[in-house]
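Have a look at the structure that comes next, please.
With one protein chain removed, the remaining protein chains of the complex are shown where they sit.
By written order: A, B and C. Residues from 1 in each chain.
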Amino acid sequence: MADYVYGPGRTHLFVPGPVNIPDPVIRAMNRQNEDYRSPAVPALTKILLEDVKKIFKTTSGTPFIIPTTGTGAWESTLTNTLSPGDRIVSFLIGQFSLLWIDQQQRLGFNVDVVESEWGRGADLDVLEAKLRQDTAHTIKAIAIVHNETATGVTNNLATVRKLLDAYRHPALVLVDGVSSICALDFRMDEWGVDVALTGSQKALSMPTGLGIVCASPKALEASKTAKSLRVFFDWKDYLKFYEMGTYWPYTPSIQLLYGLRAALDLLEEEGLDNVINRHTRLGTATRLAVEAWGLKNCTQKEEWFSNTVTAVVVPSYIDSGEIVKHAWKRYNLSLGLGLNKVAGKVFRIGHLGNLNELQLLGCLSGVEMVLKDVGYPVKLGSGVAAAAAYLSNSTPLIPSRI
Amino acid sequence: MADYVYGPGRTHLFVPGPVNIPDPVIRAMNRQNEDYRSPAVPALTKILLEDVKKIFKTTSGTPFIIPTTGTGAWESTLTNTLSPGDRIVSFLIGQFSLLWIDQQQRLGFNVDVVESEWGRGADLDVLEAKLRQDTAHTIKAIAIVHNETATGVTNNLATVRKLLDAYRHPALVLVDGVSSICALDFRMDEWGVDVALTGSQKALSMPTGLGIVCASPKALEASKTAKSLRVFFDWKDYLKFYEMGTYWPYTPSIQLLYGLRAALDLLEEEGLDNVINRHTRLGTATRLAVEAWGLKNCTQKEEWFSNTVTAVVVPSYIDSGEIVKHAWKRYNLSLGLGLNKVAGKVFRIGHLGNLNELQLLGCLSGVEMVLKDVGYPVKLGSGVAAAAAYLSNSTPLIPSRI
Amino acid sequence: MADYVYGPGRTHLFVPGPVNIPDPVIRAMNRQNEDYRSPAVPALTKILLEDVKKIFKTTSGTPFIIPTTGTGAWESTLTNTLSPGDRIVSFLIGQFSLLWIDQQQRLGFNVDVVESEWGRGADLDVLEAKLRQDTAHTIKAIAIVHNETATGVTNNLATVRKLLDAYRHPALVLVDGVSSICALDFRMDEWGVDVALTGSQKALSMPTGLGIVCASPKALEASKTAKSLRVFFDWKDYLKFYEMGTYWPYTPSIQLLYGLRAALDLLEEEGLDNVINRHTRLGTATRLAVEAWGLKNCTQKEEWFSNTVTAVVVPSYIDSGEIVKHAWKRYNLSLGLGLNKVAGKVFRIGHLGNLNELQLLGCLSGVEMVLKDVGYPVKLGSGVAAAAAYLSNSTPLIPSRI
Partner (left out) sequence: MADYVYGPGRTHLFVPGPVNIPDPVIRAMNRQNEDYRSPAVPALTKILLEDVKKIFKTTSGTPFIIPTTGTGAWESTLTNTLSPGDRIVSFLIGQFSLLWIDQQQRLGFNVDVVESEWGRGADLDVLEAKLRQDTAHTIKAIAIVHNETATGVTNNLATVRKLLDAYRHPALVLVDGVSSICALDFRMDEWGVDVALTGSQKALSMPTGLGIVCASPKALEASKTAKSLRVFFDWKDYLKFYEMGTYWPYTPSIQLLYGLRAALDLLEEEGLDNVINRHTRLGTATRLAVEAWGLKNCTQKEEWFSNTVTAVVVPSYIDSGEIVKHAWKRYNLSLGLGLNKVAGKVFRIGHLGNLNELQLLGCLSGVEMVLKDVGYPVKLGSGVAAAAAYLSNSTPLIPSRI
């Protein structure tokens, strides 16, 4: 019954999260509960906390593995570092940055919203202007998504850091890396990010359930004076249990811990830089297909192209929701809907996580058939051909099989 | 490596959470991610929300299945129904009620703590006195654990309701049912409970990850004016998505949803009242064993005996922590530690969730051997014999096998 | 370590067996052992034996679910129906019919081999001639593969029956349906097949481990006098336990029984005729791609085209083994090798079992890239386009999702 929408063959999961889980991770999670106060779980946790830093490219950060989602990780980030009324400069460039801003406002912060047209990146010129003017350092934090999942736009975090340095501005940099970390090039220490966060169901390729937040020493320091009320999300409780060596202020998911172990092992085996390169390949191939179909990328400039998700603009006579519905009903293909301002106007291809070239080509061939079905005059095979031409030149041998 | 503490045979998991997961639930969760915006997941969720009410014995309540733990479910309960400064009468009877009270204080409520000796239940005489005096209705809520997991004490919720009715007091009744719901007799509607909560890793016998909160119409009404800041835990967002029929304000764990489906199916198959009877059997048998060993139950009176967890007091010359450590090291048996005030003084046998008579007897025989190992003059077989004598008379045939 | 050839993303499994297992089958098999002498396993078996007949399209047949492989199922078929020295007319058309013939010879039968060029079907004219001449009925059995997995050739069993009827010849018809049953149109009763067999790892889409053999009443009758020595494969032992209602002469795999239950449930849900149609679609699409690439199908005539496996002939300057090796090393794609006479000359695309359109298109796009890599001047996208054009017109909506 629970499987009543079963279709033959594999479901082609191309939403930008939750994403495909590698079989070894599913296997690792196929297990009983355990006493999390036995010596085994702290021992496992200790190594996980050490290893998880690598996905943030940090050595100085302190990670928190919280039983929550990305939304909870946002809340953990904000309430631990800021006090009600604090001014945050926040960039609205799509549905997920909008939701984060909504949260910031509801939590009582003073949000200074910098809006861009959906399809464009964060307006860093405006940031610069604000920083220049803010000699009194009223801006306590910059909140920015590394990758806006709704539009497929990647922001330039290195520039954010450069601007802050240029104006010697002490604002905290809070980064939503939900659809970037483990897939795009992200450098917490190098870019001076103060809090970065992701969710397990994104590029880590696990089930939903872990909000992973990493705090710089400066963020940890800020948490000592931040006045936002918090308990479940309070880093202090975690730090207390870190100190004691038992690690968990409340019950963790045993299954997700072993799943995280397996996921990190796979990342280690493939190599994080190879993972990032793979995402570059898959993103580029997708964009070439979109171009070959004669369709527009929602992302307006190459500098913002996202290698984890591509939002494809459909002609005005087509409802992109129909594409998503039809793909699922006829080809067992899950695509992402257009959200809010771009609802009906774009559909999204998520190409992040545990995915390879032929999976993507299968998806692209499915999109072509769906486009034809909804009345768009696509040349079948055109997108696949363009993507394959590129992939055929760029895909390396699988290292373990050479 | 992740399994480096492997011991031959099955781990005997007798902590009061997380508990043993039934194989059909593990199987149901052994799966890929899915697009939670496809029609399948809302359809599944809709039925889950309907069926999950049964574990609360409510027809008028509104459930929220939140990706969090019990601590998060507490926070959801409090912040959605109360405003900072609101007066809560709260009962401190052990470590978990203490932690909840700590949360209440940190969230800015005015907590009126009624403390009992650990091992005794909530002092309802004091509650009566407070209600009698509170003609101005300054008490906004009563916060009480149904079952204190640290001491194995079950509170009498029916009496709480009776007192409120007697004084026509409108205070909300907020119940932590973490170690009771699905195991002990709990009646949300009949007892006029306004918010009840549990966690998936307790008597539901699933992995950690779902905080399940159920709100009465009165609690829902209160949530409209409650001023506590909240976003991740805000019921409003859930209700908005319920309305839309998409159900999830953020990504749920696909695996836990199917796991919950399987868990509820098993509850339905066994019958909730049979489940409760089974827990009565297991609790009684455990207490008989403790008595046979000549040891004391931490719970001071029969009226508070818990059928989900028994805290056993050890003689003063024994450190109960040694018992727990030794059980795990020699017999692959996980027992619960004594916490805080009773650290070193009690160890706990969790007998909740997916457990049967022979599993318990195996555990009890293990406890006997451990007691002997740590120098307590137990007669091996004595507790098992006492428990078996009772179980042999009270265990029914398995209905599906008659 | 066991996964040391891990490559990112899903393995694209397109060998003609073992094939892709549906997730619900993997889930059903994720379980402990059980006592096969408890009432539960016979009850399960009883229904399985009834339901498994459907895949043979028989009501009068008696199935045997044997813990073995296809090779064992062959042996069971032969030794239970024939005596040493018995004359069998057997068709050699590829590697698997060759192996079966080898077995027939080694088991002491008098095998009258009718050989065809590899790529052609069984020569039924020769069969007719032999039947015509065999007025003494020295031919005891016709042994024929329904589908030769090495060359992708499907034989015409209806004609075999027609010839036997025409000459009123009593020879038994023994059919290897390993790569046909559950995928191609197979009609045991209508075609008067006496023994048909398949293996669990083929179109049933399970792990290897069950040889499923179905015997007509005439075959059962023959087994009473057949003098071939046999014990493990002896139907008599099975029949004795069927009679007793305990079903198993020796220990079955509990996991495979539950897996078979799940596999049959999925077949029931999709509908066997829909499954067959799906294979027709996938087979046709594959052949259109091969044509678009300018390559030759090993199968020489349309009447023999197989909808479960396509053997593709490569130009003489290419070693087809390199294609298979390269596909695995670079694209995580498993293709079938050319065997024996066609080693190096063909590679095989298995398109049977739990597979859908986009999986196939992903595979075809991979084959294109591999062809390019090994120096064949393929136009990337050409095969996918041809296949997609056909699939786009012929793929129905998924019934459960309409």
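The working rule: a contact is a pair of C-beta atoms (placed from the backbone, for glycine too) under 8 Å apart; a residue touches a chain by one contact, two chains touch by 3 or more.
Since the model is a prediction, treat every value here as computed from it, not as a measurement.
Here one chain is not drawn; of B:K46, B:K227 or B:K372, the residue touching it is B:K372. The residue from C:V15, C:L239 or C:I318 that touches the chain not shown here is C:V15. One chain is missing from the display, and on subunit B it is touched by residues 3-10, 12, 20, 22, 24, 30, 266, 269-270, 275, 278, 328-333, 354-359, 361-363, 365-366, 368-369, 372-373, 379-382, 384-386, 388-389, 391-392, 395-398, 400-402. On the side of subunit A, touch with the chain left out of the figure occurs at residues 23, 26-28, 30-32, 39, 401.
The missing chain lies against subunit C, touching residues 2, 4-5, 11, 13, 15, 17-21, 26, 28-40, 43-44, 67-72, 74-75, 84, 102-103, 106-108, 199, 201, 207-209, 228-234, 249-256, 258, 261-262, 328, 334, 336-337.
We take it that only the chains that are shown with their structure count from here on.
Chain centroids computed from C-alpha atoms place A closest to the centre of all protein C-alpha atoms shown.
Between the Cα centres of subunit A and subunit C there is a gap of 44 Å.
Subunit A and subunit B, compared by their mean Cα positions, are separated by 34 Å. Residue positions of subunit B touching 2 or more other chains, listed in rising order: 26, 28, 30-32, 39.
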